[in-house]
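Of the protein chains in this complex, all but one are displayed in their positions.
== chain A ==
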Amino acid sequence: MRCDLAVIGAGPAGLAAATRAAEAGLAVELFDEQPAPGGQIYRAIETVPAPRRALLGPDYAAGAALAAAFRASGAGYRPGALVWNVDSQLNVDFSQDGRSRQCRARAVVVATGAIERPTPLPGWTLPGVTTAGALQILLKAQGLVPAEGVVLAGSGPLLLLLAEQLTRAGAAPRAIVETVPRGRLSAAARHLPAALRAPGYLAKGLAMLRALKRAGVPFHRGAEALAIEGADHAEALSFTAGGRRQRIESRLIALHQGVVPNQQMTRLLRCEHRWSDGQRCFLPVVDDWFESSVEKVFVAGDGAGIGGAKSAALRGRLAALGALRRLGAGEDKRLAGEAAALRGALDKDGAVRPLLEALYAPSAQILAPADDTLICRCEEVTAGALRKAVALGCPGPNQAKSFLRCGMGPCQGRLCGLAVSEVIAAERGEPQQTIDYYRIRPPLKPLPLAELAAFDVGDDAGDEAGDDQDAA
């Protein structure tokens, strides 16, 4: 199987990239692990019932146009397809319907988006503890809301948005415990003038806060030293705020500390990454066209740095233009003109980011977890064990694998990677950039041996026959 452009991920960036490239006549294949387009942000956008769509708000509903344009574009679409490897020759190995196959691409757009930043704090692995993003998935996909009052804890716009959506759905959270320290707002205020250039964001944020206040959701600010209590199940969240220890009972606690790029695919491809102090994570290095350090590999959307849904769609289009340019499928001058307009819009939309990054920077507690807090949940490695390994001479995350096996479980280091790099950097007193990150190995997610054994690489002569069988 072959294509000109393989797009991985059907969120706003992937949909926009696939649409634009297909409109220009490229043979596009869009691979997505989910059963329907939309990604996390526009999950279930094509099938969501009207009342739920209204409840989720106009920003969510805006995704429908993207999905519709994609459907009309003629781009190939493979839902339920897990891309588990992309090699340096741009062969895309994917698993769909229990079968693994390979698609040879001339260029790749990685649009695998963001993941929620893992939040290692005491008790975070107890049953009953989840993330804000997970609750929002249930709300978007199935219209499910917590039966019992949930406690939302952490920081970031998603925390407030979810609170507002749950409130509107009649399942107001029991409390919001925000870890943004006092004084952060005034420190972030210097970014305010720039943020005003991005229309709408601030007004929406303030409206959200007002709505929560009106609904009477208890709001605890400046919380520190969060801990989830409970032996076999979460029973309460305790924290220090306003100089005293407080405790809120709930069997459902959702944590959130912002989102970070999902680096698995770009690391697998060995793209160059740089540490970003602003976003407090690694970002793949990309040029004006969102092309990474690996030729013909583009990174669009939040995977190239957190920018939100609107920016993701703009970046997706831009990456598609970059691919067209690279593959010689468009007139350079026209592509440059279109790209310039997109970059202008991107610049404007991204103006709010420095403010958000400064205001909602992750809490100190999760960046430097206490010694007895689990940091790698697959292999049950504590932050203290990692610090001891560093004291014994462990110089980086890849060596930590052989010392402690952290990052070697089923999540392939997706959940502990950043925290492990941060802890080692702090212990050794070196910058995160020097410490770097895990080397990521295929498969990106575990795969049955029998499926690999029957892996169909395909060959040039057999391509057509293979595709016919697919159709049958």
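In the analysis below, a contact is a pair of C-beta atoms (placed from the backbone, for glycine too) under 8 Å apart; a residue touches a chain by one contact, two chains touch by 3 or more; residues count from 1.
Note that contacts and distances are computed from a predicted model.
One subunit of the complex is not drawn; among "Electron transfer flavoprotein small subunit", "Nucleotidyltransferase domain-containing protein", "Sarcosine oxidase subunit beta" or "FtsX-like permease family protein", its UniProt record names it "Sarcosine oxidase subunit beta". Of the candidate positions A:Ser276, A:Asn398 or A:Gln433, contact with the hidden chain is made by A:Asn398. Listed residues A:Pro127, A:Gly242, A:Gly278 or A:Pro410: the one in touch with the omitted chain is A:Pro410.
Although one chain is hidden here, its contacts on chain A can still be listed: residues 85, 87-88, 93, 388, 391-393, 395-396, 398-399, 402-403, 405, 408-410, 412, 441-443, 446-450, 452-455, 457.
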